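A single protein chain has been omitted from the complex, and every remaining protein chain is retained in its original position.
Just so it is clear, A and B label the chains in written order, and each chain counts residues from 1 on its own.
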Amino acid sequence: MPRRVAIIATGQTKHAARRLDVNIRELITEAVTRALQDADLRMRDIDAVLLGNMEPFEGFLFPELWAVEGWGGYMKPSVKFNTGGTVGTTTAIAAYYYVASGIYDVVMAIGFEKQSEGHTQTAITTVGDPVWERSVMAGAIGNFAVMATTYMHESGVTEEQAAKAAVKARRNACLNEYAHLQMPDITVEDVLKSEMLAYPVKRLDMCPQSDGAVAVIFAEESKAQKLAPRPAWVRAVATAHEQQYMGDSPKRLAEMRSLVAASRRAYQAAGITNPRKELDVAEIYEVASFAELAMYENLGFCDRGEGGKLIDAGVTALTGELPVNPSGGVMSTNPIGATALIRVAEAALQIMGKAGGRQVEGARTALATGYGGNAWTDVIILSRERP
Amino acid sequence: MDEWIVRQKIRIPFRYTAGRAISRFLLGLAERRIWATRCEGCGRVYVPPLGFCGRCWREIAEWLELSDEGELVSYTVRPAKPPEIFGLIRLDGADSHLVHRLGEVEPTELERVVRVRAVWREDRTGSILDIAYFAPVRSKSLT
Partner (left out) sequence: MSEESPTLRIDFLLDTEYQYAVGQYGMRFFTGLRDHARFMGVRCPECGRVYIPPRPVCGICYRELQEWIEVGPEGTIVGWTVVRIPFIDPMTGEQRPVPYGFALIRLDGASTSLYHFLDEADERKIRVGQRVRAIFREKREGSLRDVLYFHLLEG
């Protein structure tokens, strides 16, 4: 039987387009120090450290090795992961396994990326298969654009409806002191009039490229109860993988097979039958405005083709029935190796009651997702109640 | 036909942020000075300098200047014409090592080299290459 595991602390850097005041090592230290302070722990209290990062953005292998003294790795058990966009949730799920297994009691998961040092679209294009895809592909923006036209065709979602998700993200971000893009006055018009990157994706539909790091500390039951007044218990974790090529999944965004599979597996493990009613808040890896609406449908927050109506009705607004991304989400902050772990940290902050101005009152059950690689999905459910 | 390959390049420009401690170190090199930091917790002297000691998990505030001489700890030779020699150098007073090029020395002589000193470039820009290479310190009795 796995042990009960909870998140007891989180720490984030101030995320920004360019953190030119610090190198990667110093950036990581900023997040790790804040996480340790959050639970009043010392580095020696951490039994193992797991890291997530996507090396193509830094252009050299093992940036975590170069930064080892910045994350407390000296002589500690440690593993680094790279699973693309999902890497933050992969690292969180691995930290959960480390503690649930009974081998380690207190484990820190770290995610970091310094997008400003390389070229994000260029590096992502190398993800494409060199024989079959790379010469055509245009980074994440091109991929999402192709997925978005399929989704618009299948669901009838409009550019205006997608723009509403982009506006919600940047306004919510104003309540999050760590968020990168904070735009209190942004309007749907602004999004629709922003520069066309790749139809139908305009600049303000897309996530930014950020420099940032995050650290999340997981602990076994007795330590969690001792160290955190209100720990965020891990209720369920699930991962599902797509097939290998971009064209293998028949409808891509319109039917995100891996998100459907992973979320249903997690709901079942957590005993959730109606996610819209039973979840209090969701922090999803939405990447682009169109993706957020498609994810509503594939997560079962609404029926197929209803993603646009859900945003129209304000269901996912901060004050709505099921707030989605009160933090501002990926569309406001995107240091890729950290992004999915930021979803987990933000979901945990909601359960712990530490989300400040973006707190969803009385949040007891929270969902976090990661999405990346070739449409690979991770899902994590946290709860105030001990499972 | 048993082999079929596709040749492709990956060519991407990067621009790395040096960070606080390394920036001070690099700017020092432009002035022919080698800056190190010393951790008040463990006493280790780091060069290149660290602003944060990962072993003690504490900020490092103490800066000190080292001489440009030290001990050659290890080396390797890349067979090329002329051969390229790389050394692991512990500057006097440091607890960590610098990797740099070695010059003014033949591969066959390396075994006898104990002390090395920095040979500085005239046109310095704030780069690790402001030191052109390290050269053996030859005592007069040997020459």
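Going forward, a contact is a pair of C-beta atoms (placed from the backbone, for glycine too) under 8 Å apart; a residue touches a chain by one contact, two chains touch by 3 or more.
Predicted model only: the values in this text are computed from it and were never measured.
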| item | value |
| --- | --- |
| Of A:Thr10, A:Asn53 or A:Thr125, the one touching the omitted chain in the full complex | A:Thr125 |
| Option touching the unshown chain, where A:Gly11, A:Gly59 or A:Pro208 are the choices | A:Gly59 |
| Sole residue of A:Met137, A:Leu204, A:Met256 or A:Ile336 that reaches the chain not shown, by the stated touch rule | A:Met137 |
| Interface with the undisplayed chain - residues on subunit A | 13-14, 16, 19-23, 30, 59-60, 119, 121-123, 125-126, 128-139, 141-142, 145-150, 152-153, 195-201, 243-248, 250-252 |
| Contacts of subunit B with the absent chain, listed as residue ranges | 1, 3-20, 22-23, 26-27, 126-127 |
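In this section, only the chains that are shown with their structure count from here on.
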| item | value |
| --- | --- |
| Whole-Å gap between the CA centroids of subunit A and subunit B | 39 |
| Residue numbers on subunit A that touch subunit B, as the complex places them | 19-26, 29, 42-44, 58-59, 68-74, 114, 116-119, 122-123, 126, 130-131, 134 |
| Residue ranges of subunit B in contact with subunit A within the complex | 6, 8, 10, 12-20, 22, 50-55, 57 |
